[in-house]
Structures are given as C-alpha cells and as structure tokens.
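Removed: one protein chain of the complex. Kept in place: all other protein chains.
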Amino acid sequence: MNRKALHWILGAGTPVLLLALWWIASEQSTSAFFPPLRVILERFQALWLFEHFQSDVLLSLRNLLLGYGVASVAGIALGFVIALVPVARQILEPLIHFLRGIPPVALVPIFISLIGFGIEMRVASIALASLFPTMIATVDGIRSVDPGLKDVARVYRFTTTEKTFRVYLPAAGPQIFSGLQVGLQVAFIVMIASEMLGSSQGIGAMTILAQQSFMTADMWAGILLLGVIGFAANLIFDLIRRRVLAWYIGSRKLARAA
Amino acid sequence: MKTSLPPTRSNSAAPAAPSRKNAMTEEQTPAPAVVAGTAPARLDVSHLAKSYGTGDKAKTIIEDLTFTVAVGEVVCIVGPSGVGKTTLLKCLAGLHPATSGRASIDGRVINGPPPEMALVFQDYNRSLMPWLTVRKNLVLPLRHLHLSAQELKERCDSALAAVGLEHAESQYPWQLSGGMQQRVAIARALAYRPEILIMDEPFASVDAQTRFDLEDLCLKIRRDFNMTILVVTHDIDEAVYLADRVVVLGSKPARVLRIVDIELPTVRDQISTRALPEFARQRTEVLSLIKRPA
Partner (left out) sequence: MKFRPKPLITSVAGILAAIVLWQLIAVGPAADSPLPPASAVAESLGTVLGTSLFWSDLAATVGIALLGLGTAALAGVVLGILVGSFEPFRYATLAVLEFLKPIPPIVILPLIVLVLGPTGQMSWVLVFFGCVLPIIMQTVDGVHDTDPVARDTARSYGLKEPEILARVVLPSAMPFIGTAMRVAAPAALVITVVAGLLGGGPGLGRSIYQAQAAGDYPTLYALVAVLGVLGLLFQGATRLVEGKLLHWHESFREAAHA
C-alpha cells in the first residue's frame, strides 16, 4: 500500500516537477529560442482561446474530423469489398501496396498541384492518407474471421446484411480499430503538414508562420496546442475503443490470466 | 443440471415446430409414437460421396453412404477418428455440395442449408460470437424469422432453462467453462426450434459429469420436442446410450459397415441403462465392427 502510494506520487509528481523546473529555469531566459514558459502560456491563452479560436483552431479540427471520418467509412467499406471480392483484391492489392509505401505527407504536394491550397486540398489529403491503414487492417481482419463463425452464419441462414454487420464487422473489429488508430495518427500528421505547406490558416500554418517571423513564444504556443490535441485525440479514441471492444479486451485478459 | 421445460413444450404429440411455417414438410403432425424403422424417413442419405480435388489429385473422403433417419429418431454415427464424419455433416447441413449421390429431407435434395435444420458444431469456442452475451447469441439466428418480442423472449427463456443456463444469460461465452459454452451452443439450436438437429462431436471436450448431463439433455429434447436428431461421435458407449440406431462407419474412404438397431428401453438412465447386459452386448458389437481390420 505504501509502495503503491509512492508509485502514484512518482507518476503524478514527475510531470508537475518537470513543468515547474521549466517555469523556473526559463523565467529569466533571454534566449531567442526558449522564451519563459509564463510568456508562452500567456500567448497560448491570447492566441488560441481568443484571437484565433474560430478562424484557426476550429478550422483545423473540422478538417481533421471531416477527412478522418470520410477515410474511416470509406476505408472499412473498401476493405470489405477487397476482402470479399477476389477479383477486386487481385486488381487493387498491388496498387494499394505501392500507394501505401509512399510517405503520406508526400501526397500533400500532389494535392496542392491538383487542387491548390484551399480547404478541399487539406481535407482530401487527410482523407486519402488515412484511408490506407484502415482499409488494409479491415482486409486483414475480415480475412481472418474464424471459418467456424462463417459456418454458423450459413447454417442459420443469415441474410447478407446480417453476415456483414453482425458477423464480419464485429469479428474484424479488433483489427479495424488498430487500423483506425494508425489512421488517426496519419490524419493528424497530414493535417499539420497540409497547413504548414503554404496555407495561411490553421494551427499548423500559424505555428510555422510564427517560427518564420521569429515570434518564438507564439511558435511554442502552437507546438503546445498541437501536442495537447495529439494527446487528446488519441485519448478519446482509446476510450471509444475500450467501450466498443470491451468484449475483446475482457476475453484477452482472461486468456492471458489462464 | 436443471431440466424444467415449460409445460406447453413437453407434449410429444404436438407438432414439432408449431410456430414455424414450413412449405416443404408434408406431414404437419409427425407420428407421436416413434419406433425405429417404422416412422416415415425424414432424412434420406443415398449413395452420398464426397471427394476433394480433381483428376489424379482427387482425394475421396466419403465413398458411398446410404442410411435414413426417421422422424423423432436419434441416430448416432460412429467411426474411427479422421474418417470424414465432419465432412459428412457439412454435406448434410448444405455447407458442402456432395460429389455424387444425394442427401434429402422429405424427398427434397439438400443443396444449401435447409431451414428446418440446426447444427451444433464441434468447436463450441469457435461457433459462439464472442462479442455477444449468451442471450444475444441465442437471439441472433432468430432475427430474420421476424418473431414477436413475446415469442422471442419465450423461446430464449425456455431454451436457456432446458440447458440450465438461465443465470448466465448476460455473461459472455468466454466467461463460461467449456461445458457451459457447449450448452449455450445447444440452447441456440433449441431456440431456433429446428425439426432436425445435427450435432458434431458435441460432448467431446467436456468433463465426464457434464457429458452425462448433456447426453440426458439430448434425449429429453427428443422426447419433449419430438426432434429428429443425428449425432456424430467417436465414443461408442455414448452412441449406444443415445441412439435408436447406430450407423457404424469404416475408413478410408468412409463407407457404412453396418447399421445397428439398439434394443434398449426408450426411457434411459445413465446408471441403470449402462448396467444392462443388452447395453454391454451392443457396445461390444459396435466396438468389434470398428476394431475389426478392414
């Protein structure tokens, strides 16, 4: 019990201690690169909570959600088609593997060349880049559905809709979710990249513009906000995953304990 | 294990599945008294053969099988392991097409999963949906039958009561022991109210006591629902205990060695039936058929 309390104090105390150290050490800083944390937080509040909340923060998040949402639905749907239609798989699989090898961020210049610097470009880049992880994971998940479950579905004469949504989808759920998680990270990266590459709006654009004009505290505030968004997005995803896949997590835990 | 069934279901004279529409069944009320061989054949397997591959690489699993199962009869299929019993069941369930010959229900050839049939698989842990609770596993196959909520609940309740799992209905299959999972699989088949129930080594991986309970459950289902039951097993004692007739298969490829009529009383009991001299005689008969060099 005592030991456990110590671990808790260590776990919660270290981040607090690090932040406090940063605050104290940077307080007198005159370095162009490392402004005082106090100033950074002031700028954070002024920039993100007031001046640019609607014009940039909400815009970035909307692009992220829209692109990621489209990619998730399309990725799962395409994954089903590729896994269940052999011809589609043979035609599309090598193409998909090649496209997957391209770093997602390298797709951004191509989209810029095709549709300019607008919001459509950013949403399209996010969607296409985060499509692949979800799609590939879905294909793998569906192909590894237990043949026993498929037999059950046939013997009890499930309809195609029942097979799709009540057998294949939940059975492939664990793999689909790990694909969705990678897709979310890719979407976040491409969101930032698409804004940094010549856009004038969005959190990424504001951060890189601040860097280019040596407004270091503003740049730090941008990095801080992006970090918090990256962490929060992953946290929310994990909470949803734990809810939806409670059966899977529970059964794995039980199997490991045995 | 509790074995209380609702009184409405306990009359063997009632039609096997009163609530199910069935265009194919000619006799709407099966004969109440069942004597092996005299009742009309429900399931008819005639010169069934199954092989995989073609040409030189063809591998014949089943050579030539002929037998029938009458309405309300329990037939066991025994044979050495690896003889192709599961393949046979998959042909009967319409999961695999036969290479030649045919299997038919009431004269209609099986070429897809028949609506009046349910199958209990060998691997219980691979046949239940791990993401559904026990009750939802039972409900899933019933969805497209468009039953009333009342009927749905009644069917699940009585099926769970029949296998003694009322208390486990909101648990997940992976939280249950192997024997309990197999009982869930049986309950799922019961809730479906099939007229023909096929079971593939259903009690192979449960402990001895549960096995006895499940065997008695099987006999009770036949009695209460007048179900036609086909059980594949490699356990000869089990086959003799359960069956009205035992189909003995020889390997390889699978063919019928003999069909043995079991002359035991209809009401059976794990202790007294197994102690009968007749039981010993018939199990020896079946065993010697299997042990005999081909």
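Should a chain be cited, it is by its letter among A and B, assigned in written order, with residues numbered from 1 in that chain.
Note that a contact is a pair of C-beta atoms (placed from the backbone, for glycine too) under 8 Å apart; a residue touches a chain by one contact, two chains touch by 3 or more.
Model, not experiment: these values are computed from the prediction.
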Chains on display which the left-out chain touches in the complete complex: A
Residue, one of A:L49, A:L114, A:L239 or A:L254, that touches the chain absent here: A:L114
Option touching the unshown chain, where A:V57, A:I192 or A:L245 are the choices: A:I192
Sites on subunit A contacted by the missing partner chain, in the whole complex: 6-8, 10-15, 18, 33, 86-87, 90-95, 97-110, 112-114, 136, 139-140, 185, 188-189, 192-193, 196-197, 207-208, 210-211, 216, 219-220, 222-223, 226-227, 230-231, 233-235
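Here, only the chains that are shown with their structure count from here on.
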Whole-Å gap between the CA centroids of subunit A and subunit B: 50
Complex contacts: residues of subunit B adjacent to subunit A: 90, 93-95, 113, 115, 117-119, 121, 123, 126-127, 129-132, 140-141, 143-144, 172, 174-175, 192
Contact footprint of subunit B on subunit A as seen in their complex: 146, 148-149, 151-152, 154-159, 162, 166-167, 170-171, 173, 247-248, 250-251, 254-255
